[in-house]
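Left out: one protein chain. Kept in place: all the others.
Now for chain A:
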């Protein structure tokens, strides 16, 4: 995190408009490998962690297409005593990764409960859910088949993948998927904003702008209502 942060801020200074903040939260039973995944995400390392206390916050800066994503990873504790505070962490998340251990059936059952809880809480479309079967390297002890995971994911309408935090298998792909889902979402949102801006429900009576120009990353919209010119400045950066 530390090594990527300066890079991010340098990046941010140059093209502040291109850095997207993505809040991502890892949920699931204790011992399924949330912290290991988080460590893979942020530092591409593996170490045997001890149980998370409360919630760990890590960051990772990622370049995707033309955009820079600053992933804020909230790695929650799976222990039951912290469940009452978990909403604090997943509220407002762009992406939620519900993790289970493919070698432990009960963590898979718990994952379903997590998904149900999230789907009850979140605003549709604001949070993208991923179901993640972790510990793919322990295939010989598998208790949950990939098909079961896939079925659940389809049933709930969420994305599905199996990973291994130990070997790093599919971890970057997963991160890429999270990033892409977010850039798509934000691009769509920006496109919406653009239209809002070009046709603002504006104080001047809703007239269509006749001309617009981009200056210094801001849009200047020239509005021509009933014979005189005025300038409308877009508040949002492009």
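Basically, a contact is a pair of C-beta atoms (placed from the backbone, for glycine too) under 8 Å apart; a residue touches a chain by one contact, two chains touch by 3 or more; residues count from 1.
Heads up, the rule we're going with is that contacts and distances are computed from a predicted model.
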item: Undisplayed chain, where the name is taken from the UniProt record, one of "General transcription and DNA repair factor IIH subunit TFB4", "Plasma membrane iron permease-like protein", "Vacuolar fusion protein MON1 homolog" or "DNA-directed DNA polymerase"; value: "Vacuolar fusion protein MON1 homolog"
item: Contact with the hidden chain (one of A:44, A:106 or A:155); value: A:106
item: Residue ranges of chain A at the interface with the undisplayed chain; value: 1-2, 29-31, 35, 38-39, 42-43, 49-59, 73, 75, 77-89, 91, 104, 106-107, 109-110, 113, 117, 120-121
